[in-house]
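The complex appears here without one of its protein chains, the remainder shown in place.
Each chain gets a letter, A, B and C, in the order it is written, and its residues are counted from 1.
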């Protein structure tokens, strides 16, 4: 590669910049459609682009109204690895026993965790993977931790209900899952969540953690929550974060 | 669509701009790699991009040195259909009998056509599809045309040999196929071809036609040839073009 | 394909146990009614329309049409306040009409809206019964007409050229985007189009009205949307010379009403399974089992094929460890469906290709499970669901996996093949995903469909052994379920299915259930029972 920090996509030779892309345009198949695909590819920085495949979609009497394309070629863009912002884990990964020890010795009481899927999202496998004993990827879920007092409210919980329960249970952290992302439902629901808690509890609101396969961990601030977890999160990561965020570094006296 | 001439890629809703892309970066898998992929996607105009999949490639002891990504998201670019340049066929599609008639009545002699694959390219199926009786896509090849005198020199013909034969046979048109494109061999070979004929015969050089699956028909001028045919070309298109380019529109007297 | 040969004694035993395990549910359903059952009666009698909703908003944006409460809800709620639900709404409602307090249902609804309606039970029920029966018969007549029309169109245009039927989902949230996509899919080879619902709908205790454009990850099920899509598919069906079937979803809080609307608008298949609502939507078991029986009686009359949801269990439970729970559920669903009057050809029992593809022999395990279902229910169409749980963002791998799913469908003679999408783990399907998916199906069925001739799992071989293991595990589980007085209801509470526990008194909609009093009257039940009894 040119220089450790500047790289390009790799087809079969260093620096060739090769990428594959596919898309559909609302244009009937033909030379004009292929030309349109090349124009788009060029705007994406693929040049010279090859339309290696195209076929019409739909179309009865009227003929196909759409064309699907597969395009190959080199992108001119460079990737600057130094400029990559990564949500580097700013806290150590702890084992369950370490988590329990930290809570016990430094917080001196059980940590109250509330979990739920809000809105009309019925996908609980994700939050269950984090909370349930069974856990995920070989790691036990938060319910396994002696010092965490976990309640999983399940799916389809309305935000007002969640706020009410959080207050009643004096929750330290509220964990919310959002899997359905169509029309950015997950983003809208998360903002609604953050707003509701701010309104209801202001500064004293619990730690807000959201997760789901389509979240970008870099978005926490933007969404008004404390932390966002994406695809492949493991319970250990979450528990470690909770300690980092909620447990005083010094023994409380 | 916004306005007939401006369109965007179509995922499941008009104007959503959705595209799929995949590529490999010379970076070990991990959050940093995913970040790098997002950076590239952003530069391609995909925003917000989702890295929906990534896995390491290679790597033994040292661990994987490459990461493969699949990315989905909307591109901000618009496609302006009016700005699309298409190699619109500037000549009518003729049937074999029409071609023969045109040559017979207006040229008053057989049209001499020479075909070959040049360089080390051994792919003859393409040129054969255009020249051989058998033809392609249900159309008979040029050998079938009574008024075309076709010689197929086959593959691996050197440019000097081709020039020599063209001169000897007084070829009206030389048809060349290039299928291997690695390191742009097809472009280089075509330029070499054009140069050699210019040098050897200047203005009196035969019509130069090249074809192959990876050629962009818009490149003829740039390559110094008269016409370029791409994937899926049919013999009829080629014959019609030959008439258009070589046969006087008026009866010769 | 040389099917499996199962021990007939074992199979008979399984069915007898299923009947016992399902008995408490049948009894429950026969002795209760629900707000949705009663609303369905009014819908059969032709009552439609809404007025602006006040109060909590679900689904689409506030103040939107999808939030307007239908008159059928208003009327049933009013009757319930004034005389309770235990006699059904037919007597009080048509008593109000026969006794001249209202000219008909529309005027009555207006009175309810204005708060002036008064409901009482007639001392002599005959006139009300008679009027109710007449009104409801009109709706049932329309359902019968639709069934006849379907048979006519099928003979005219023809059925799909081969089995399995190709079943494809459309889900833009906007009925006007759904239409072109559904037509494109049909042209590309889909035999059945399903329009999935907006994520929130199955929790709504009413059925929205009108053409809708604001669903999330699905489009609202409304009578008008049904009508629009039915017309669009009839149009493309005529163009293609093949009857294109339409599917929607009944499961949820409004099974009976949606079943009625499906019959009125000539839908051809309906996802209909109380178990799905209980396990995956946390709907109260009593409520939805009562609703299910009524809705299935309507489907039976309408000649609609139902699809059950066993496939979903494998998204939360392991497809190998819990394979037998699918078999058990299929046997129970068969029992409950037959009791409601459905014929075997109407039973699209669900199962799925959900085994971890990284597991050795995973494909052959799938074949074993699929063959078992085929052998147990020889006359049921069977709904074969594609991989979802183990699909990832690697769309290439996903496309390959779907190809092997298609092959398994062909090898094991499935009746309805739900087309898998390479973007399963990414987005709700794009137009191009659906097109590529159908090309995948076409390649596999055309190129390898006949392979069934060469597919002969030897007795005692890997596949045969696996199928029998699952059957034996299923019978064992059925014994435990049947031994409990609450049967299936208890098994659900124990987390038997999809490792999800649901108690009989928990979940949504229990307050909409009422035990029937002596003299209760439901004209629809009477008319529907007439046939299959």
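Operating definition for what follows: a residue touches a chain if its C-beta (ideal position, glycine included) is under 8 Å from a C-beta of that chain, and two chains touch if they have at least 3 such contacts.
This one's a predicted model, so the numbers in the text were calculated from it and none came from an experiment.
Chemist: Among C:70, C:164, C:357 or C:413, exactly one should touch the missing chain; which is it?
Modeler: The one listed residue touching the chain not shown is C:357.
Chemist: What is the set of subunit B residues that contact the non-displayed chain in the whole complex?
Modeler: Residue positions of subunit B that touch the missing chain: 22-24, 57-61, 65-66, 68, 119-122, 124-125, 154-156, 180-183, 185, 213.
Chemist: Please output the residues of subunit A touching the missing chain, sorted low to high.
Modeler: Here the touching residues of subunit A are 10-14, 18, 20, 22, 50-53, 55, 70, 72.
Chemist: Which subunit C residues would touch the chain omitted from the figure, given the whole complex?
Modeler: Within subunit C, the residues touching the omitted chain are 357-364, 367, 395-397, 399-401, 403-404, 422, 436, 439-440, 443-444, 446-448, 450-451, 453-458, 461-463.
Just so it is clear, only the chains that are shown with their structure count from here on.
Chemist: Taking the mean of the C-alpha atoms as each chain's centre, how many Å separate subunit A from subunit C?
Modeler: About 33 Å separates the centre of subunit A from that of subunit C.
Chemist: Could you pull out the residues of subunit B that touch at least 2 other chains?
Modeler: Expected reply: 10-11, 14, 18, 20, 50.
Chemist: Send over the residues of subunit C in touch with two or more other chains.
Modeler: 425, 427-428, 430-432
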